[in-house]
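One structure is given below, represented as structure tokens, and several questions about it will come after.
Take a look at chain A:
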Amino acid sequence: MLLQSSASSYLPILIQGIMALAFVGITMVITHLVGPKRRTIDKLTPFESGISSVGNARSPFSIKYFLVAILFVLFDVEVIFMYPWAVNFRELGGKGMIEMFVFMGMLLLGFFYVIRKGALDWEK
Partner candidate 1 sequence: MTSLIIVSVLAVAVLYLGLFKYKTALLPVSVTGLLAAAAMAAMDWDLEKMYFSEMMLFDNYAVAFSILLILTTLLIFGLSRNYFEKISNNVAEYYALMLFALAGGVVMVSFHNLAMLFIGIEILSISLYVLAGIRRKDPASNEASLKYFLMGAFATGFLLFGTALIYGATGSFNLAAIASSGAFESALFRAGVLLMMVGLSFKVSVAPFHTWTPDVYEGSPGLIAMFMATVVKTAGFAAFLRLFLMAFAEASAFWAITVAILCILTLFAGNITAVFQDRFKRLLAWSSVSHAGYLLLAILAVGFSASSAVLVYTIAYSLASVAAFGIMILVSRARGNDHLDSFNGLARTNPFLAFTLTLAVCSLAGIPLTAGFFGKFYVFKVALAQGYTWLVVLAVINAMIGIYYYFKVIIAMYMKENANAVAIQLNPGFRLVLSIVVFLIFLFGIFPGLIANIL
Partner candidate 2 sequence: MILVWLILILLLGGLLSWLASRWNVLLARWIALGAVAVNFVLTAGIWFGNPVPVGWVAELDLEWIPRFGIHFHLALDGLSLLMLLLTFFLGMLGVLCSWKEISYRPGFFHFNLLWVLAGITGVFLTMDLFLFYFFWEVMLIPMYFLIGIWGHANRIYAAFKFFIFTQASGLFMLLAILSLYYVQAQQTGVYSFDYFDFLETPLPFKTAQWLMFGFLIAFIVKLPAFPFHNWLPDAHGEAPTAGSLVLAGLLLKTGAYGLLRFVVPLFPEPAMAFAPWGMLMGVIGILYGGKLAFAQNDLKRLIAYTSVSHMGFVMLGVFAFTELAYQGVVMQMITHGISTGALFLLAGMLYERTHTRDITRMGGLWKSSPALGAAMMVFVMASLGLPGLGNFIAEFLTLNGSWPANRLLTALAAVGLVIATVYSLRIMQKVFFGPMPQTWPAADLKPREYLIMIPLIAAIIWLGLFPQKTIETSGHAVTEISLKKGGSR
């Protein structure tokens, strides 16, 4: 047997994980306890290149941005399927060709749907 894995062989990783978490936790707690705390108004105001801040930091953002971003990710990820298909194009043969066309067809239907619904009209 080349690979012999059982639960016990993962034990070092588990210990490593616990150690890492513990280190983070302990240092955070200790700095909190050891460090001196002096709170003044100047220290607590947000610092922005020496200019006093104006307005609320949590200003609303156009929701359309998210929609476009999500759609981009979606189509981008789907295109990834083209790479393995292209590499194996010869072995997959005609059947692979048809299947990829079906896939692209579905993708296109989705794209058309998105446009038709006006999801990409920024001004609307």
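Methods note: contacts are C-beta pairs under 8 Å (C-beta built on N, C-alpha and C of every residue); 3 or more make two chains touch, one makes a residue touch a chain; residues count from 1.
In picking the candidates, the idea was that all candidates are chains of the complex that A comes from, given by their letters.
Given the structure is predicted, the values throughout are model-derived calculations rather than measurements.
*Asks:* Taking the stated C-beta criterion, I'd like to know which one of 1 or 2 contacts chain A in the complex.
*Replies:* Only one option touches chain A, namely 1.
*Asks:* Considering the complex alone, what residue numbers of chain A touch candidate 1?
*Replies:* 5-8, 106, 109, 113, 116-117
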